[in-house]
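The complex appears here minus one protein chain, its other protein chains still in place.
After this line comes chain A, so read on.
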């Protein structure tokens, strides 16, 4: 009987503790929802700081130079946005996987981390107008350039698993033998060792690589549908979304992105890359 009493006591207190926790959670949740949009333009101005999520290791789009300063095409835009809002910019470093969670858990107001717009992502975040375009490109030896897809028929092509290049060639180009690798380092080494005639990946990435490997060239710059890269805000943050759209339109008109390209990307790209390969038409 003594044991039974104790068991009842334990169970009862556990139930109590759990229900208390549940109630607290529910109360807090409504509280969180009631708390106004923490990332609205008004809230950002009141705070005096906009928190922008950027990459720290994607040269030359979002990276840190040897002086410890954040630089890159995305970062340059981020600083301009801060200037135009009249607030300071606080950078939150993200990697590809946590860009969405960073917005959802209110860690950042805006994501400027080479975020490619896709159908799936549109359902979980709101994208503003694009500030950059990207598509699949093909890199090959300058001495034997592959300039047309028909030249690849029956030949080997290196691709990185999980990229848009893999999707494209799996869906459209069945005549090509794919040689797949897990990482960028592996795939570029394979190309250097002559294991295939060409390599396909995001053109924005290839431009920087050929700069340091001058015997190769981005022989096909665009393949398949062009994709765009946009700023992203938390789903439903209309206030900041509208402001960002206007800002991108304005910056596009006054040639800001050309300046951005010339300063942040051009030094790291091969000569054959023009601003128009990256930035959008006015």
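Methods note: a residue touches a chain if its C-beta (ideal position, glycine included) is under 8 Å from a C-beta of that chain, and two chains touch if they have at least 3 such contacts; residues count from 1.
To be clear about the criterion, contacts and distances are computed from a predicted model.
When the unshown chain is looked up in UniProt, the name that turns up among "N(6)-L-threonylcarbamoyladenine synthase", "Adenosylcobinamide kinase", "Amino acid ABC transporter permease" or "Succinate dehydrogenase cytochrome b556 subunit" is "Amino acid ABC transporter permease".
Residue A:94 is the one among A:44, A:78 or A:94 that touches the chain not shown. When the missing chain is restored to the complex, the residue among A:66, A:123, A:143 or A:215 that touches it is A:66. Within the complete assembly, A:58 is the residue of A:58, A:128 or A:232 that touches the hidden chain. Seen across the whole complex, the unshown chain contacts chain A at 6, 9-10, 13, 25, 28-29, 31-32, 35, 56-59, 63-68, 92-94, 98, 101-102, 104-107, 208-209, 211-212.
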